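Left out: one protein chain. Kept in place: all the others.
And now, chain A:
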């Protein structure tokens, strides 16, 4: 069973009386543990696709099956549960809560899931250690560097041990060295079994993925795999 099956997905934005076809008959099949990059010109629908995969948006037509289950027909609470338990999302602009410390930001999904406080503490401590943020636990986002902020965001996205990690230009706001560090981190997570889908404008980063999707005008125009079979 594939982790993700997209079948004839359409996403149309209506602005006044003009319509934008952000996604047109997109069909895609992704196995668990794959590492994909999505590239393409600006406005080609990469973010729209990733938002749909992350259940942050819904298609106008077509079917999305996650782990064999049609998720387009789920109600708000069931979708929330999937976002909580199965999906992690990393945004280009971090989206950290400014008044909360690094540790509290990382703990947000655990709190929303209602995990016991003791378990939250151990998991957050482990995450802070794994992402090299031990000394920054009590810092608020405005007291962190860009790379540290994105590491906090990735820690938050993975703290619930999701099956699917979606990253929309995770290095877009970072310098080259910091970007490479974040990329390495994501790849380590993929090596640990998480399915990783990264939207990027950076060809070097895109090339590193085992499978490379190319988009243009809301359609998938290329789907290249490395000779190596996907990990996991």
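By definition in this document, a residue touches a chain if its C-beta (ideal position, glycine included) is under 8 Å from a C-beta of that chain, and two chains touch if they have at least 3 such contacts; residues count from 1.
Convention: contacts and distances are computed from a predicted model.
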**Study point:** Identity of the absent chain, which is to be given by its UniProt protein name, from "Indolepyruvate ferredoxin oxidoreductase beta subunit", "4-hydroxybenzoyl-CoA reductase, gamma subunit", "FtsX-like permease family protein" or "Inner-membrane translocator"
**Key:** "FtsX-like permease family protein"
Study note, to complete from the structure: In the whole complex, of A:109, A:179 or A:218, the residue touching the missing chain would be A:109
Exercise for review: Return the single residue from A:35, A:89 or A:131 that touches the missing chain.
Suggested key: A:89
Point to revise | Residue touching the undisplayed chain, where the options are A:18, A:42 or A:77 | key: A:77
Review point. Taking the full complex into account, what residues of chain A touch the chain not shown?
Key: 51, 54-58, 76-77, 80-85, 89, 91, 95, 97-100, 108-109, 111-114, 156, 160
